[in-house]
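Missing here: one protein chain of the complex. Every other protein chain is in place.
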């Protein structure tokens, strides 16, 4: 097969596929990339073909720079001269920022790194990288792993459960492989070089770095160059398709579970029905993206990310990779829904009780860490500008007014469930944090956690995107109130004394 | 932007998009609609583009009338002359039936209403409107809100749960916003004018009505003109696409939850697999719709709604918007599956015990309110005629015989679960209706309710449309029998005395 590789090296120019887009002619790969392709077109034909089908293989950065500003894909003020004149191929990304990548290794005369990072992408896509650095998602690894309460939750969910001598369930610290396979699949692993391995290949014996936490494409991946994030979470290798990132399936991988059922809700909404009916005739690649002309119902990307045009030369929304730029509320309750955190690094947040949570157990938000009402209004206005392409102001005002009432109502239900678990703690039925116990290890505590983690969240996502079922019978209000009934029933069964409820359920979370 | 609006007024004719369908030339909007478009093409570009992509913007009622009867989209014997000669645009719908709409308001010289209703659509689509008025769905608001038992259920699921002085969970009457956001999302809200608001717009200050219960597209929406229903539930604004209503995604929004998992069952059926494989090459717009020629596996609309042709000039099925015209059974148990109600208004129904339910707790149907066996046979025959396009009689006979056995078997399981909850009531473990309690507020009662509301329903839908998983492990028989085991276990734990089961589980529901 070595011969095949060498032959491929010479015939490769003939391999190029017909461009899908009308672009300046004669866009060719660099010599270095051509050398890479010489072997990899044979050893990884699917990978190379996928790259060939994408825009990186068809357009040079210089050609993109020549387009009108609103239609450009790259955002860097200047692109390094060495990159500008060739298409963007293997060498451009896998040898970029030489010297910064701990996973870099000598490979047939090139210093190559396996894990391409946001820093590499930023050579051409600087604005997106900067925005994304301000995105909660970029911090998803640290926000999870650096929070003592969430670490406890991970131990109880991911760690090995064994029986101790007294027959009680004990939870071990999670193995690294299990963390990587569970929460960190979405949050991102920490990728680190742990050694070197020598393997027999079609070109003889070769050495490769051995990587812990690999493979992974989590949104907050800690890369060997110290950067955070994986652009491939949404723009998968090696086509890096804009259309793909604009389809809700890109988000589905991490936003379909009962904790954050955004995809499922969208799918049953009228927006989802329209996309299912007509989406195959939409122009998923246009930049900017024009409602009505290019698509007729929003996907995740339309509301939260994309640069949208009004069809008359104006912009409805500027592109952002800080996904909460158009979101006043964090619907995801911890345990109550609340105004979005100011900083994407949430590890410094402490609630009134000193716990690393954005709200306390009474529902009071840790206000100094969260955006204020004015910022909430500004973000809502940005989102409503998107609605306005197709909906009247009274429609979208009615929608958001109802959503905010549902946020308050679902927070109040969480408060009632919390009062019940507090009674379990005060009565000794379960060992709560005040007595040094975990709030997540006992059956009664899991009941409580599901009221907010699954059901109040589901109710809010359903309200935000009009996915009726998820607000009622599909993990919504039915299950939320059923869990409350179960909690009360368990307390009664165990004879827990009634405690006077607090003055009034608080739902002041901004 | 005012200038932009005025300019748009003049250039609009040049805006028209290429017609998608070959139709008589020179179909143009009315002068009134052209005036509307003058501003709204700028202020709501997505909305206008969506309308332009639809048939309403391309064809006049007169042109449709000239087509062969079986291929017509409109059904009114005569269309008002003022409407016949222009395409169907903004003014045709939003100023129709002037004087009947409580939400009508003066808007730039026009008397406009926000909420277009079935009465407006009926000017051209009279038959569909008449059929739909006989559809259970049109009555979905009243059938829910006018039934004391369902009102109690809504209170317990949607109302705020708080702890009373004794530490017991108390349920408040639901807030209007929460009713609108929960059950009424699908059932339809009551839309009413509550005042007027003045807003700064691109054309200066303008006044608009303030609407309660808005936005909403529920199937039984109570409109400001007093009519019931929202054609936009399935034919969404402003394209009003036939293809969209024929795709199962139109139904998915309200028929995917565990209570009525029709969409999920269809999706995993062979019909769903065939649609996934070949649906993108089907003709979703043909009228009439011909199995084999236009599509190769049925969607919801094919079995339950569409006018189907046999390919030789005959009809397999006439179009109906009374969705149970081809359905002998209501699979949705209340609490037992039963023959369909005679009247779409189910509020007068009383079972033997005087409760507003179509069956009583022993399984006996409230027969005088339900269609009889002859009518069931007629409806089954209409449905089997559809099956006959692709399946032999022995295939479809076998299918329906098995379904009817599953209806009986699942009703019998519900009877067993009901005997267990009755024992909880008689033993004092829970406070049942006989003692003045709600049958839905205690944990043990929720267990019972899930046996029929989620699991027996799922088993029956799976049987009706061959969606195996939903009959067994996915919310089906496994969960149904698990709940029965839980009920029994709870009774034993509490020492509830065994009571002699009734003579024999009744599954006489017709």
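In this document, chain identifiers A and B correspond to the written order of the chains, with residue numbering beginning at 1 in each.
Please note the rule applied: contacts are C-beta pairs under 8 Å (C-beta built on N, C-alpha and C of every residue); 3 or more make two chains touch, one makes a residue touch a chain.
Predicted model only: the values in this text are computed from it and were never measured.
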Omitted-chain contact residue, chosen from A:60, A:117, A:217 or A:418: A:217
Residue in contact with the excluded chain [from A:158, A:300 or A:331]: A:158
Omitted-chain contact residue, chosen from A:134, A:257 or A:437: A:257
Sole residue of A:183, A:337, A:387 or A:496 that reaches the chain not shown, by the stated touch rule: A:183
Subunit B residues touching the omitted chain (full complex): 267-270, 272-274, 276-278, 280, 290-293, 296, 310-312, 388-395, 398-399, 401-402, 405-406, 409, 412-413, 416, 419-420, 423, 462-463, 466-469, 471-474, 476-478, 481-482, 484-486, 488-489, 491, 493, 497-501, 505
For subunit A, the residues touching the chain missing from this view: 4, 42-50, 53, 114, 156-158, 160-169, 175, 177-178, 180-183, 185-186, 197, 199, 208-211, 214-215, 217, 236, 239, 241, 243-244, 247, 249-250, 252-254, 256-259, 280, 441-444, 446, 453-454, 493-494
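Everything that follows uses one rule, which is that only the chains that are shown with their structure count from here on.
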Gap in Å, rounded to a whole number, between the CA centres of subunit B and subunit A: 34
